[in-house]
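Removed from the display is one protein chain of the complex; every other protein chain stays in position.
We call the chains A, B and C, going by the order they appear; numbering starts again at 1 in every chain.
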Amino acid sequence: EPALIFDLGGKFDKSFNEAANNGAVRWAEETGGSYKELEMQSEAQREQALRRLAETGANPIIMTGFAFGDVLNKVAPDYPDTKFGIIDMVVEQPNVQSVVFTEEQGSYLAGIMAAMASETDTVGFIGGMDIPLIHKFECGFAQGFKSVKPEGNVLINYTGTTPAAWNDPVKGGELAKAQISQGADVVYAAAGGTGIGVLQAVADGGKLGVGVDSNQNHLHPGSMLTSMVKRVDNAVFDAFTAGADLEAGVKVMDLKADGVAVAIDDDNKDLVTAEMQTAIDEATAQIADGSVAVHDYMTDNTCPVQ
Amino acid sequence: MDKMPKWADVILTPLISLFLAMAISALVILAIGESPWVALTTMVEGALGSSYGWGYTLYYTTNFIFTGLAVMVAYHAALFNIGGEGQAAMGGLGVALVCLAFPWPHWALALPAAMIGGALLGAAWAFIPAWLQAKRGSHIVITTIMFNFIAAAVLNYVLVNMLRPVGSMDPASARFPEGTHLPKLSDIATIFGTEWGKNTPVNITFFIAIAACFLVWLLIWRTRLGYEIRAFGKSEPGAMYAGISPVRITVIAMLISGGLAGLMAINNVMGESERLVLNAVEGAGFIGIAVALMGRNHPFGVFLAALLFGFLYQGGGELALWTSIPRELIIVIQALVILFTGALDNMVRMPLERIFMALRKREDV
Amino acid sequence: MGLNSLKDALTPIIVLSICVIWVLLDQNRALDGIESALRLMTPLLLACLAGLYSERAGVFDIGLEGKMLMAAFSAATVAYLTGSAWLGLLAGIGGSLSLSLIHGLASITFRGNQLISGVAINFLASGLTVLLGIKIFGLGGRTPALVGDARFGDLNLPFADALAGVPLLGPIYSRLISGHSILVYMAILAVPLTWWVLYRTRFGLRLRAVGENPASVDTAGISVTRLRYAAIAICGILCGVAGAYLATGLSAGFVKEMTAGRGFIALAALIFAKWRPWGALFATLLFGLLESLANQYPNLDLGFVTIPSMFMNALPYILTVIILAGFVGRAIPPRAGGEPYVKER
C-alpha cells in the first residue's frame, strides 16, 4: 500500500500539496487501490511519520517538499526494503527516488506569454517567503519575459518572512495593486494562499494573472492568462503506479517530460493568441533541444537577467 | 484564613477545569462527526501509551518548559514578555553559529558552548526591548511583538543568504557536525540495557530543562535577585524605596527571560533537527505564555503545564496523523484547556469554595 | 506640558510628512500608495478602536486577532452561502461577538485572567475556523471564492470622475477619497464617533470611569459588570467589521490564518495611540503607510546598498520600535486595566 505525506502547508494548500493529493486521488480512482496519507503538524514529526509509515509496511512512501530531505537522508538507510519518493529535493540514497521539477522552464514559458500579453511592457512577480525555491520561479519567469521584451520591466515582491507570508491574501492583493499601479498588467503569483489574493486583485483590476503549481485558470476565467502547472500529481501518480518497484535515482520532470507546463484550457483559450501559442511551441522545442538554456537559480544563487 | 484547603485549590480546581475542557472538546469532536472516545484513546495511546509516545511528549514538554519559564521570570518582574518566539528563534541562531563554527570533538564540550550561544542571543534579543522600556518607557508588549517579526526577518535573511549550503533548496543551515549531536534519552536507555523511546527526539536537554525549573525556583524564591525581581514586580514605588533599581531589574529579568527562551534551541535545534531551519520555534514562544500563566508562574506549575501541552501536542499530532480528524482540532482542544484551566478557573473555584465553607460551618456547629 | 502636547502631535506630523514628501517626489505612485495605506489601515483601525473600547473599560484584550479571524471566517461563509456581503457582515459580527462573550464570561463574570482568556480566544479562533471550514466546505479550511454581491464593492463618491481633472485636489478626491469599500468609510467615521461617544456622552463618561476606577462607578450605583459587557460587545462588533472587511472587502473569501498578525499590530497601535481615538487613526495610518511603502519599494536601492526584501518587509516593525523609543513618551494604560473588579476578596 503506498503512502503520501504532505508538508506543513496541508493538502489543500491550493498549491503543490494539493496537486500531490490530486495525483493520489486520481490513482485511487483509476486503480481502485487505497493509500495512506498524513499531514505534518510540526517539524519534529517528520521523522516520526516516516518511520511509522515504513514500519506499517507502506511502500512506496512519497513526500512533498524539500523540508523532508534532511530527515529522509537519515531514515532511508534504516528501511532498505522500503522505497521512498521525495518531491522538490535530491536525496542520494539507493532506495529513494528524487523528483525535481524544472520550474524555471515552465516559468520561462509563462514569462513569454506574459511579455506577449503585456501592453505596458511591465509585468509583476509576487512570491511568498523570500526563499531560494521561489527565486527559481522568479528567475525563469524573468528570463522568458526578457527573451521577448529585453527592455521590459519585471516588478518583484515577496510577501513576508513569517509563515504568515503564505496565508495573507490581503497583503497579496495590496502587492498586486502596487504592481498594477506601477504599470504591471500581468502578474505571476507564486505564494500559496497569498496568491489567491493576488489573482483576485489582478482580476478586480482588469489585468491578467498567472497561477502556479495547480491549474488555477478556473479561479477567474478571462482574467487568468495561464497557470504554470507543476505536475506533482503526475509524479505521485507514477510513483504510486510503480509501487514497490519505484526506481531510485533522480527523476527530472522537465518540459520534455511534461513535468511542467503552461495550462491552456477553456478558461483562458481566448487570451492565448496564435502568435503566443507559436512562441510557446517554439520555446518548448528550443529548450528541449538545448538551443535555449533556461538558467536555474538554484545552481549558483544568481539570475542572469534582472 | 483561606476559604478552602490548599490541596483543593491546587489540585481539585485544575482537575475539574481540565475535565470540563475535555467534555467540551468531546462535544466539538461530536459536532464534526467523529468519535470522542476514539479521539481520546488515540491521543492518550499516542502520547502516553508507549515509550515512543512519551519520547515525543517529553520532547515538546522540554520546549515548553523553557519558553514557559521565560515568560514566568519576566512576569514576576511585571513584564509581559510576548517575545519568546523571537528570542527562541534567535537562540536557535546562536546555537547554530556555535555548532557550525568549530568541528566540535564531543558533545559534552559543544553543549555548554551552544547553551551560552543560545542564551546569549536570546538574551540579546530581549535586551533591547528591556532597555527601551526601562530607559525610554517604550511599552515592552509592543516592542517584544515587533522583535518577533524582526527576528523572523533576520533569520530568513541569515538562513537564505549566509548559512544555507550553496545549491540547497532548503532555507536551512548545514547539518551540525557529528560532535555536536546530543545523546538522546533512547541512547541513555540503551546504556542501561533497555530499549526506551527509540527514534524519539527527546534528549538530555530534558534534564537541563528540569534543572532549569529548579534553578529558576531557587532564583525567584531563594536568592536576593529573585526577591528584588518579585518586589519590583509587585510595586515599583516599593522597589525604589527599598533601593532596588527599576532599570537594573527590568534589564536583568528580561535578560534571564530571553536567555531561557534562547536555551530552548538546545532542544529543538541542537537536539532534534541538528541544523537550523526557518520556522524552528513553531509557536512554542506563544505556548510559553499559556504555560506560564496556567502554571501560576511557579516552576513546578510550569513543568506540569508544559507536560500537559506536550501531551496535547503529541497526542494531537497522532490524532492528525492516524485518524481523519483534522489537526486543527488540537488547537481547539488547547484553546479550551487554556480557557478552562487558566481563565475560567473561578467558575470551578467559586462553587468549590462555597461547598468547603458550608462544610466548615457544619463542622463548627 | 508643551513637550507633551508636541509628543502627542508627533504621529500626525510624521504621517502627514510622509504623505506630503511622497506626493512631492512621485505623485502618481504616492496616491496609489496612500490609497493602499488606507485599505491596509482599515482592519487595523477597526481592531484598534475595538481594543480601545475594551481597554478603556478596563478589560485587556489580546484576543483581537482571534475575533477578527473568527469574523473573517463567519463573514466569508455566510456571504458565500447567501450571496450577500451584508449578511456576511452580520455573521462576522456574530462570530466575533460570541468570542467576546466568552472573554466577558472569563474576565468579567468569573474574574479570570484577561491575558489568558485572550490567548485562549486566539487559539480557539485559529482552530475553529479551519475545523468548521473543513466541515462545511472541505477545502482545507478555505472558503470558496466570493463573487458579485457576496463581496463589498468599491464605492464611487459623487463627482469623482468629474473632479479628477482639478489640479491637486481632484486626484486626491477621486483617487484617495473616493473608490473604497463602504467599510473603509465606516471605519474612518468610527473615529469621530468614538471620540464623541467617549468624551461627549454619558455612556462614554461611565466607560472611561470604569476603566480607571471601577469602584467609583460601583459606588455611583452603576453596574460595573454591565458597563464592561457593553464595552466588550462594542469591541466584538468592531472586530467583526474588521474581519468581514478582510474576507469580503479586501479579499474574496477566507484563507486560514488570514489575519496574519494584524490583531497584534492593532494592539501595538492602541498603545501607540495612548488609548485615544484620534491617536488610533494616526497610529494605524502610520502602520498602513509603512507597509504600503514597503510594498511599493520592495528592494529599496539606496545607491550604495540595496536593502533586501526581508528588511523592507520588517520595516514597519523596525520603525515602530524606533519611533516608540525616540519620540512617543510613556503610555499610561487605563489604571484599572487588566484587573478584574473584585469587591470582596
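By definition in this document, a contact is a pair of C-beta atoms (placed from the backbone, for glycine too) under 8 Å apart; a residue touches a chain by one contact, two chains touch by 3 or more.
To be clear about the criterion, contacts and distances are computed from a predicted model.
One chain of the complex is hidden; its UniProt record names it "Heme ABC transporter ATP-binding protein", one of "Hydrogenase maturation factor", "NADH-quinone oxidoreductase subunit H", "Na+/H+ antiporter subunit G" or "Heme ABC transporter ATP-binding protein".
For the chain excluded from display, the touched partners among the shown chains of the whole complex are B, C.
Here one chain is not drawn; of B:K3, B:R136, B:R175 or B:K198, the residue touching it is B:K3. Within the whole complex, the absent chain has one touching residue among B:P5, B:P103, B:P165 or B:G238, and that is B:G238.
Checked against the hidden chain, the listed residues C:A209, C:V255 or C:A268 yield one contact partner: C:A209.
Looking at subunit C, the residues touching the absent chain are 1, 199-206, 208-209, 212-213, 215-223, 335, 343-345. Within the complete assembly, residues 1-3, 218, 222-224, 227-228, 230-231, 234-235, 237-238, 240-245, 353, 357, 360 of subunit B touch the chain that is not shown.
Criterion: only the chains that are shown with their structure count from here on.
Between the Cα centres of subunit B and subunit C there is a gap of 30 Å. Residues of subunit C found to touch two or more other chains are 141, 261, 308, 310, 313-314. For subunit A, residues touching at least two other chains, in rising order: 130, 160-162.
The touching residues of subunit B, when paired with subunit A in their complex, are 56, 59-60, 149, 152-153, 155-157, 160, 164, 166-172, 175, 199-201, 268, 272-273, 275, 277-280, 282, 313, 316-317, 320-321, 327, 330. Across the interface of their complex, subunit A is touched by residues 28-29, 32-33, 36, 39-40, 43, 139-142, 145, 246, 250-253, 255-258, 260-261, 291-292, 295-296, 298-299, 308-310, 313-314 of subunit C. The residues of subunit A lying in touch with subunit C in their complex are 10-14, 18, 130, 156-162, 164, 167-175, 177-178, 181-182, 193, 196-197, 200, 219.
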